[in-house]
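After this line comes chain A, so read on.
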Amino acid sequence: MEGTIKSKILDPDGIRRAVTRIAHEIVEKNKGTDKLVLVGIRRRGVPLAERIQQYIEEFEGVKVPLGILDITLYRDDLSTIDIHPVVHETDIPVSIEGKAVILIDDVLYTGRTARAALDATMDIGRPERIQLAVLVDRGHRELPIRADFVGKNLPTSRREIVAVRLKEVDGDEDVLLLERDDDINKS
Partner candidate 1 sequence: MKWQRKDILAIEDMSVEEIRHILHTAKVMKEILMRPIKKLPTLKGKSVVNLFYEASTRTRTSFEMAAKVLGADTTSIAVAQSSVSKGESLYDTAKTIQAMRADVVILRHPSSGSAKFLADILDPAVINAGDGQHAHPTQALLDIFTMQEHLGELEGKNVVIVGDVLHSRVARSNAWCLQKMGVNVTLAGPPTLVPAEMEGLGVNMTHDLDSALPGADIVMALRLQLERQKSGLFPSLREYSHLYGLTTERLKKTGKQSIVLHPGPMNRGVEISDDVANGVDALIERQVTNGVAIRMALIYLLIGGSGNVVA
Partner candidate 2 sequence: MWWLKDVMVIDPSQNISAPRDVLIKDKMVLEISASLTEEDVLVKAQGESVETVNGKGKYLFPGLIDVHTHLREPGQEDKEDILSGSRAAVRGGFTTILAMANTQPPIDNRALVEFVRRQGERAGYAHVLPIGTVTKGMQGSELVEMADMKAGGAAAFSDDGKNIQNAEMMRLALEYAKLTGFPIISHCEDKDLAGDGQMRRGVASGRMGLRGIPASAESVIVARDLILAEETGGKLHLAHISTADSVEMIRKAKARGVNVTAEVNPHHLIFTDEEIGITDTVLKVNPPLGSEEDREALIEGLRDGTIDMIATDHAPHTQAEKARPFAEAPFGIASLETALSAVWNYLVLPGRLSLDRVIEAWSWAPAQRFGLTGGTLKPGAIADIVLFDPDFSEVIDSTNLVSKARNTPFLGKNMAGFPVMVWVEGKLVQRDRVVK
């Protein structure tokens, strides 16, 4: 995190409440769990998807199928980034034909990741519908994309960085708002 911490947006309890609420909304909006397939977008979408799966199991008694999506090969900025990004496996263990796929990510910002995830999902199969769930929506969309489920709406400036930390990935558990130290152009 190359920035100065301005404020803590969510603490572990806040994250838990937000994710639990998303889990409820997903089931409600889709009128049950029948067609649901949860798909976490690497990396932090994956633990979020696992948590949603667990919450749904707790209050519905059903283990909804869960998959992992790596969108590296679908990024539209490959030739502008300086490194060769490491690709990881995409692993969606069930057919998504006719299903309701819930794409899950930590932050919704420009919408480019979500766009790539939509392309990747549709290359894998033809679901009945695709919905998007994010922990934080920080605005500044560059594409006509919106989230169906949002844990926290957070108006930000472009100079600010939203850092989501989850214990499975980062050890810590919180959402921080940072001010960029220098002007490096990083998305």
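The candidates came about this way: all candidates are chains of the complex that A comes from, given by their letters.
The rule we apply is simple: a contact is a pair of C-beta atoms (placed from the backbone, for glycine too) under 8 Å apart; a residue touches a chain by one contact, two chains touch by 3 or more; residues count from 1.
Please read these numbers as outputs of a predicted model, since none were measured by experiment.
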Out of 1 or 2, which chain touches chain A when the complex is considered as a whole? 1
Spell out the residues on chain A that touch candidate 1 in their complex, using ranges where they run on. 70, 73-76, 78-91, 119, 122-125
